[in-house]
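Every protein chain of the complex appears in place save one, which is left out.
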Amino acid sequence: MTATLFIQSLLAGITNGFVYGLIGLGISVIYRGTRVVNAMQGDFSLVAGIVLYLCSEHLGYPILPSFLAGVLAGAVVGWTVEIFFVRPTRRRGGNEESFLLVTLGGAFAASAAALLFFGRDSRPIRGLGGDNLLDVFDATIRVHAVWLIALSIAVVVALRLFYTRATIGKAIMAASIDPDGATIIGINVPMMRTLTFVLGGAVGGIAGVLISPLITVNYEMGLLLTLKGFTAAIIGTLGNPFGAVAGGLMLGIVEALAIVFVSSGYKDVISMTFLILIMIAVPNGIFARRGRAGG
Amino acid sequence: MAAAGVLALAVIPLLASREVVDLLVFTALYSIAGIGVTFLLGQCGIISLAENVFYGIGAYATAYVTTALGWHWLVALVIGMAIGGAVATILAWPVLRLSGHFLALATLALATIGHVLFLEWDWITGGTLGIGGVAQISFFGCVLNTPQRFYYLAWIVVGIVFWLYSNLLDSRAGCAMRAMRDRPDAAMVLGIDIHQLKVKVFVLSAMVGSLAGSLFASYVTFVSVDSFGIERAVSFLLIAVVGGAQTIIGTIFGAAFVTLAPNLLSRLGDVHPLLFALALVLTVIFLPQGIGGFLQQQIRRLFELSRLGGDA
Amino acid sequence: MNTFEATRRSVLTGTMSTLAAGCFAAPVLAQQSDPISIGAVLSLTGPGAALGQAERSGIRLAEKLLNEAGGVNGRIIRVLVEDDGSKPDIAKSKAEALIFNEKIALMIGASLTASTGAISALTNSEKMPQIALTGLGPAIELTYKSLFHLLPPQALNAKAMLEYTKAQNFKKIGVLHDSGYGQLVYNNLKTMGSDYGVSFVAVEKFEVGAQDVSTQAAKVRAADPEAVYVIATSSVPFRAARQVRITQPIISAIGSSAYDYVRGMGEYADDIVFPEFLVGEDPESHQKAFVDIYKAAYNSLPKNYEAAGWDAVHIAVNALKKAGPTERTAIAQAMREPYRGVMASYNFAAEDLTGIELSSYVYSKLVKTQFTRLTFKAGTKS
Partner (left out) sequence: MSENVLMRVDGISKSFFGLSVLRCVTLDIAQGTITGLIGPNGAGKSTLFNIVSGFLTPDAGDVIYKGKSIARTSVTARSRLGIMRTFQTPQIFDHMTVRENLVVGCHKLSRSGFLSNVLGLRSSRRELAKMNMIAAGALNRFDLKGMADVRAGDLTTGQQRLLELARGTLATPDLLCLDEPSSGLNADESRQLRLMLEHLNREGTTIFLVSHDMDLMEVASTVNVLCFGEIIAQGNFSSVKVNPLVREAYLGA
């Protein structure tokens, strides 16, 4: 095995890690604020990706406004989902599985709508720094991938500040940890939950505009991303944004190394087995501060 | 009530078109596989996304044993259930020590692993090509080669499996299970070996799942890896939740939903996956206890009304 | 007795109401014998949508024109297209519906090997002629005498790739394939490679729908091959290959040549060779007419699967003209002869009921995102 190959696989692993992490980030944000495991996080990104494509490739807008449009679209979808899907479910006393399935239904819907209205092609999008490659020794990485990594770190930091500093951030936490108490001290709990979904949607949107130039936009990308993001988020302990990215990185790198050192056919077998072993070894979650198994 | 349902089931194939009977056969098959997931979720609070693995094991066992080895379908079916049970035991012992989202993720991981292995071990499974010409089930020379014929077998098996599960539900183990779901700590203190109990229920659901898989293989007479992917596991979970995890009988309605809804909707053109998704969302929103739970409430209400009527 | 009847009916009305749509909604046009129904089970949604939707547009076009030309001896044909959502179980149910409710004379489809397998078991037992838009499936299908395949068996696709490889005298080949279609083709490449003096120095696979395969691609590159086979039903591996600086020529397979994927490759769609059958940009003489008609109808260029759909309907109608719409075995029998289609020249009299020969293959090359037809022809007969 050449050094180039090793570096290349590492670069790929890290890039994918951040991709998974970005999706996991959104799942964590939403779980943290509403205790809902959102199965359509990847589809927030799908929508954002489509909007980005329409703006930058189809209408030929410059990259930055297109990005913002995509993020906005994500936030809007998040808002819609909370208002029309999640809130009614909660009102009618849905349990954890209900939320999972409602959002899963949303995911199916998004993907089906994409196929119907956006078509079956997978559309390439010029990313930040176009399609240019950056050479690392003899290996390569997309310039856009570097941007993706940098920006996702920025997002994590921003979220951390948001939850620790911003009043709304604290209010959201209060609302999710102890709704009744929060209501008593005058926090509008339903609104906080909606805000959480808007935030989660925005994070999904950011993920979408960052990821789709890397992997092209395709009506099937949503659930695939969600599965990986879900894995990342849970490994990193649901509700812990930092953990989600760390979990994603772990998954991405394990996958890459599995391909290099064992066999690409068994990549998933190896990474998933590793996953199970980790969970059994550290039943409280790798980044849990004590607390129940599964965070 | 129940009698009426049974009677209806009994006469449908005499009147309904072959297509409908075919769909009802699939409803039966999915009910059998779904009941395992439903019971795990509703009675033990375990979200299992790995049922596709056992469904696949059953199907491939039947396919391989009847085609490659040319053995009798019944032998194949038993072998399938045995393998399914064994694999489930080995997997469940470590994995069921997990709980909450970890457990859900672990079962999802198992589902992925299973699917990949079904693809990789194409010397058994035929990989993407699949295996054709699986032996059909026959009783004393009567080959179950039409939906009408297979229909009765399938639903009798549903009856048996549901009977077994309802036995389990109101038994010592059943009580222990519900106790475990409510308060694991207290259950342990009362001498219930939680982990062992979970493993047993999981293994049972695995064997039932592979039973369904075997029946599926000998009904369609063709198996391919496409039938045992993640989305199959998801659809089983869907059956459990839509049907109502708390009730056993609800599973049938859940199964009916996932088989009939897409088929009826697909008459409306390319928009049908979208409509199905929305149907799913609406069902979950408006029937949070699932179809089964909803019916149970209605029936209870009816009884109360009638009792009041009696008192008056 | 009467009471029993009554109760039974009441019970039925109760329980069947939900199924009513399923039971009785099925139109019974087949009875009023003017139009002849042809069934088609395609993957219009799900992962196989790229195939199914392409095939449908070919089918619809052929249906329209053939009816304008008088259909089958004056009787018009109706092609009833059903979507199996890329799932074999659903494909089976749809086939049941078409055969027993719609009383179709003949079956077209499915788009995917698995769905075809699920249907063919049924059509075989019903003696229902079936024109599959896939390559030959599991061995059992050779025993099905009413199942025709419009696409070549994967063995032939592999041969076509190797023929070109040999002509370019590439010896060390790297392979990047997905675990579905790619695996099928590679299994054949593996067995035949040595006959063509080709050795596979690196073989990397990835799951269908994978979104990044750059590590696999890097592994292929590290083996330093003379050319790379990329076989997958998506654009991802092609992008990955170029992004990790695999500069060698890429040779792919027919299944990867759909515009859906090529567009997805963006500017990486360059220096890729496909052994296929129809190059819309530069069709062979006997394909020209079809391409023009198609362009006029959809103002986009057709490719193999559109042509396959088109051929399927034509083959069906020919057979129906000869054998009439009722005698299934007769229809199947009528089909068992050579037919020069738009996509390829078939010989359904052949053992595999496909009978496509290497000479039917056309080699196309992507140059700067544009398809061009190569003069190269795989001359030797299979």
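Letters A, B and C name the chains as they come in the text, with residue numbers starting at 1 for each one.
Keep in mind that, in the parts below, contacts are C-beta pairs under 8 Å (C-beta built on N, C-alpha and C of every residue); 3 or more make two chains touch, one makes a residue touch a chain.
In this text, all values refer to a predicted model and were calculated from it rather than measured experimentally.
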The complex has one chain that is not drawn here; which of the drawn chains does it touch?
B
The listed residue (B:72, B:97, B:178 or B:267) that touches the chain absent from the view is B:178
Would you mind spotting which of B:72, B:97 or B:200 touches the chain that isn't drawn?
B:200
Looking at B:74, B:186, B:268 or B:305, which residue reaches the missing chain?
B:186
Positions on chain B where the hidden chain makes contact
163-165, 167-168, 170-176, 178-179, 181-183, 185-194, 197, 200, 204
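One rule holds in what follows: only the chains that are shown with their structure count from here on.
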Hey, what chains does chain A share as contacts with chain C?
B
Quick check for the class: compute each chain's Cα centroid; which one is farthest from the centroid of chain A?
C
Whole-Å gap separating chain A and chain C, where each centre is the average of the chain's CA atoms:
36
Provide the C-alpha centroid distance between chain B and chain C, rounded to the nearest whole angstrom.
33
When you check chain A against every other chain, which residues touch at least two of them?
112, 115, 265, 268
Can you tell me which residues of chain C touch two or more of the remaining chains?
45, 179, 207
Chain B contacts chain C in the complex at 4-5, 7-8, 11-12, 15-20, 22-23, 26, 116, 119, 122, 126-133, 145, 147, 216, 220-222, 224-227, 256, 260, 262-264, 266-267, 270, 272-273
Residues on chain C engaged by chain B in the complex (per definition of touch):
8, 11-12, 14-16, 18-19, 21-23, 25-26, 44-46, 82-83, 85-90, 92-94, 96-97, 100-101, 112-114, 117-118, 120-121, 125, 137-141, 143, 179-181, 183-184, 187, 207
In the complex with chain A, residue positions of chain C that touch it
45, 47, 49-50, 53, 179, 204-207, 209, 211-212, 214-216, 218-219, 221-222, 234-236, 239, 243-245, 259-261, 263-267
